[in-house]
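One protein chain omitted, others in place.
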Amino acid sequence: MNKFFSVKDVPNIGEIVNEALALKAAPNAHEALGKHKMLGLVFLNPSLRTRMSTQKAALNLGMNVIVMNMDKDGWALETQDGVVMNGTTVEHIREAAAVMGEYCDILGLRSFPKLKDREEDYSEDLFNKFMNFCKVPVVSLESATRHPLQSLTDIITITENWSKPGKPKVVLAWAPHVKALPQAVPNSFSEWMCQAQAEGLIDFTVVHPSGYELAEEFTPGANISNNLTESLADADFVYVKNWSSYKEYGQVYPVSENWMLDNEKLALTNDAKVMHCLPVRRDLELASEILDGPNSLVVKEAGNRVWAAQVVLKRMLEELSK
Amino acid sequence: MNKFFSVKDVPNIGEIVNEALALKAAPNAHEALGKHKMLGLVFLNPSLRTRMSTQKAALNLGMNVIVMNMDKDGWALETQDGVVMNGTTVEHIREAAAVMGEYCDILGLRSFPKLKDREEDYSEDLFNKFMNFCKVPVVSLESATRHPLQSLTDIITITENWSKPGKPKVVLAWAPHVKALPQAVPNSFSEWMCQAQAEGLIDFTVVHPSGYELAEEFTPGANISNNLTESLADADFVYVKNWSSYKEYGQVYPVSENWMLDNEKLALTNDAKVMHCLPVRRDLELASEILDGPNSLVVKEAGNRVWAAQVVLKRMLEELSK
Partner (left out) sequence: MNKFFSVKDVPNIGEIVNEALALKAAPNAHEALGKHKMLGLVFLNPSLRTRMSTQKAALNLGMNVIVMNMDKDGWALETQDGVVMNGTTVEHIREAAAVMGEYCDILGLRSFPKLKDREEDYSEDLFNKFMNFCKVPVVSLESATRHPLQSLTDIITITENWSKPGKPKVVLAWAPHVKALPQAVPNSFSEWMCQAQAEGLIDFTVVHPSGYELAEEFTPGANISNNLTESLADADFVYVKNWSSYKEYGQVYPVSENWMLDNEKLALTNDAKVMHCLPVRRDLELASEILDGPNSLVVKEAGNRVWAAQVVLKRMLEELSK
């Protein structure tokens, strides 16, 4: 594995999930693999879970880690080519990425979208340039359009919490918020679940108010609905997440119906487990009674971020040592 | 030891001081104890000594450390229950603490009081919630009302610097400042010194201008005075510190007398050693002539922060390995 950016970087979801669960069972089994190897974690935006879990994963593998808060410990990066840099950006991503690649065997990059220009965000220009110029394997720590470590975590968590016969019904349910949020988490969750569905692991439904359609490339084979009540029926896992509009990019529409999942709505499901990538706004996106109740997986799910990161780093280290 | 928040978490001060001094004599003797164990240091406020000394202590014990500057690398936490999170707080402490507990074997938390609502600050609501929700042992890196690593350091430093027969007279002396400061350091120092006095290790006096009385729970058995000159007589250790009023919470009164310790006042003592938790405002809280003179212990005292942190982490690691 030379990059970890989308579900396309993983040949088989079932296999990587099993490998991650084996790491969870023996976290330090591969600590010789990362000896004398350096992971650089580059943050252009804040992070709690990704920051801590990826550091832990790397340390479990015996790696050294340097954290670079580019936005705070460094300066603003230029990403456009062909501009005279006489403004506020101090360094071009061409140099910055190349230099970090000199110091690190593997790099991780977090960069949120600006939510202003859909074409720019969806081109993943910054992530792609970083990857091209640094010349070492890169792990996405969330980019403009995807959050693959989260999505890998989510399928690990679903697998770990499903012991019944047959396939679970997984529902991605839009939720309210006060801010316009990126589509990265739902895009990514959806592309991973569609692939898991293609592998015969789950059945997948996306439900959201009209206007909140995700880009089609992320939902191949998904059952898509605007009816929350219907979609919740027989759900085994409900993945709650807000996002802003893709169509009218970054817009937020008034939604008349109440889309916040609470115990009353949960009762419509097949005693579903409830997931969220966190941070979650209590009683706005998701009812406290669910977060504090027996059906919530959100903390275990966050805990599993370690094993998602660790399996990705392990595969990259194995590739490097070939 | 499952938490380190107040003097009540330590059964015997004399014993823990001796254990800390043994660690100082052989810093790396227990480095197998922390192998594959993760310490997470969570800062909601700035820190120099605590940040560096606690990292060093953990590394001496063979632990891994992740530092999380929640205020800068993360986002604002909600601590109130039952609120709809549609404001500026991004994550509830219930989730944030629980998630950090997933990644770490031991957590440290620094959080200053707001100095606005005494009841809120003295409830230690944030610290208690963090401790309850993270479900791993927690070390206070200074909370609203206490700074126990500092106070343990202080009794270590007093013990190390006292070789005469009998008990030293220790005086906590209020000092001027330009800002309203929390009572955490003096509260904590006082509760540790009162316990040390109860164990027969020292004699303890608190002296401050009228109006600056500490909460009674922190001063059991202390000799309390408003007369600096009288209190300094025969003092062997003078601990200098400013604090704001507990009674009229967070208020600062004009003080007519000069309360700044200088060489003239030091001459009243029994050639006392002078201590301060740092940072110290020179020639406002404490005279430069003392800080630069032979009686100042402030740098050695700060150095001892390592051994206070290390003995606490050692006891927690031993408890975890039971």
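To keep things simple, chains are lettered A and B as they appear, and every chain counts its residues starting from 1.
Quick note on the criterion: contacts are C-beta pairs under 8 Å (C-beta built on N, C-alpha and C of every residue); 3 or more make two chains touch, one makes a residue touch a chain.
Just so it is clear, the model here is predicted, and its values are computed rather than measured.
K.L.:
For the chain that's not shown, point to the residue among A:Pro27, A:Gly74 or A:Pro176 touching it.
P.N.:
A:Gly74
K.L.:
From the list A:Glu19, A:Glu91 or A:Asp262, pick the residue that touches the absent chain.
P.N.:
Answer from the full complex: A:Glu91 touches the omitted chain.
K.L.:
Could I get the residues of chain B that touch the absent chain, sorted low to high?
P.N.:
Looking at chain B, the ones touching the missing chain are residues 27-28, 43, 46-49, 51-53, 55-56, 59, 69, 72, 178, 278-284, 288, 291-292, 298-300, 302-303, 306.
K.L.:
Touching the missing chain, which residues of chain A?
P.N.:
36, 38, 40, 64, 66, 68, 70, 72-75, 78, 81-86, 90-92, 94-96, 98-100, 102-104
The rule is short, and it goes like this: only the chains that are shown with their structure count from here on.
K.L.:
Determine the centre-to-centre distance between chain A and chain B, using the mean Cα coordinates as centres, and give it in whole Å.
P.N.:
39
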